[in-house]
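For this view, one protein chain was removed and the others were kept in their places.
In this document, chain identifiers A, B and C correspond to the written order of the chains, with residue numbering beginning at 1 in each.
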Amino acid sequence: MDQPVLAPPWRISEWLNTTKALDLEAQRGHVVVACAFQMLCPGCVSHAIPQLKAVHDLFAPLGARVVGLHTVFEHHEAMTTTALRAFLHEYRVRCPVGADAPAEDGSPIPQTMAAYGMQGTPTFLLIDRSGRLHRQIFGHVPDLQLGAEIMQLLCAAVPNGPGVTP
Amino acid sequence: MDQPVLAPPWRISEWLNTTKALDLEAQRGHVVVACAFQMLCPGCVSHAIPQLKAVHDLFAPLGARVVGLHTVFEHHEAMTTTALRAFLHEYRVRCPVGADAPAEDGSPIPQTMAAYGMQGTPTFLLIDRSGRLHRQIFGHVPDLQLGAEIMQLLCAAVPNGPGVTP
Amino acid sequence: MDQPVLAPPWRISEWLNTTKALDLEAQRGHVVVACAFQMLCPGCVSHAIPQLKAVHDLFAPLGARVVGLHTVFEHHEAMTTTALRAFLHEYRVRCPVGADAPAEDGSPIPQTMAAYGMQGTPTFLLIDRSGRLHRQIFGHVPDLQLGAEIMQLLCAAVPNGPGVTP
Partner (left out) sequence: MDQPVLAPPWRISEWLNTTKALDLEAQRGHVVVACAFQMLCPGCVSHAIPQLKAVHDLFAPLGARVVGLHTVFEHHEAMTTTALRAFLHEYRVRCPVGADAPAEDGSPIPQTMAAYGMQGTPTFLLIDRSGRLHRQIFGHVPDLQLGAEIMQLLCAAVPNGPGVTP
């Protein structure tokens, strides 16, 4: 991605595993790693959820903000927020998870998923300290590469300039 | 299990992946393999569901009746039959699956799970051609052993006697 | 294999993990499972060797004779019997392993491997109580199927007739 653009804001109907909403704009100065998933997506459950947990364990102590985004675009009747809460409990996901807000125009694609033009789940979003979308990865990403890409963002100097709150 | 007893009947509220109910008594003469699981049980999803699918692929052509039993004893609000239907679709489970009937006395344990005294999920039930419960295995069972135990039942001669329909 | 033929005798230059040679003819009355491997074959090391160990643990107590055959057809200078001994120690292989006897005509294919017409390694041989080669499987065989096929042979009645020692 040659010219990273500002990451679109998240539209979340409810946050779980946290007492306060995580506004993306409020994270400026921090590297943000988000994993968009669906609780009934086999590739998410077998690969992306364990990665999300490991990323949270390794990089949150280094200052990264690590979150899940539940971007339900199919089987809406099955993947409710109530079901998500049980899923997070059973799979021991401790990091904050936002339920992507349903579309207002009747589309099956929820609002955040649409804003990022995601192709499906799982999708990892890597956002730099300036709030720019550095990388958006659909499908499987090897741990070695994921660890390297996150660290690269963490190593980048905190940018100075208007609107940035380190 | 030195003296196998007759396997208790199943109490099922709804069958999926089949157009007709599978009465256990009607399977006499056939080896029956049942996998009791919950769709939000991590050990079921990672191990038992793939095993159920492989057992169905390998042993159904040899005459075994292979089924899933959705024995929900927690998070009932999340693991509805509607959610189960989406789960079976996403995980490509093709064999018949029965939703264990909820208890009538307010217990969280559904009726079939209670009748078998299951300790949790996953649990495999191996039932011989006479309808006797040969083995009940809670937790992980290695594929090598599972394949051997099922074949042992398949190799046993069809018993003769009243009520048995080979 | 519609008409199983008598399994050819093994030609072994040295037996490891046992104090006496295992003559195939002397195993009549017993099911024999042999895993032909090479210590520097990646597929053997990652799949077949763990299977050989699990097969030995599960089926030897049931009377099966479980052995490894080191069928070296390449890198002969690296896969010596000395190296094999270290390999078996490090990988905790406890069952008897026979080093396939080198060809006498200068071929890279050792004698037992040639007699069975093996296509490569790993290859499993399943031999019934009468000494007939029931199955010869080249490449990966799933545990579920392997367990079932071995049990099928174990369930078969001990044959009667001259030369059979149950």
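The criterion applied here is as follows: contacts are C-beta pairs under 8 Å (C-beta built on N, C-alpha and C of every residue); 3 or more make two chains touch, one makes a residue touch a chain.
Just so it is clear, the structure is predicted and the values come from calculations on it, not from any experiment.
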| item | value |
| --- | --- |
| Chains in view that touch the one left out, judged over the entire complex | A, C |
| Full-complex contact with the absent chain, from C:L22, C:V45 or C:A101 | C:V45 |
| From A:P4, A:P42 or A:G147, residue that would touch the chain that is not displayed | A:G147 |
| Absent-chain interface as seen on chain C, which is shown | 40-42, 45-46, 74-75, 77-80, 82-83, 85-87, 89-91 |
| Contact set of chain A toward the excluded chain (per top definition) | 51, 54-55, 58-59, 142-152, 155-156 |
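Quick note on the criterion: only the chains that are shown with their structure count from here on.
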| item | value |
| --- | --- |
| Category of the chain touch graph - line, ring, star, complete, other | line |
| Most distant chain from chain C, judged by the mean position of its C-alpha atoms | A |
| Whole-Å gap separating chain B and chain C, where each centre is the average of the chain's CA atoms | 35 |
| Residues of chain A engaged with two or more neighbouring chains | none |
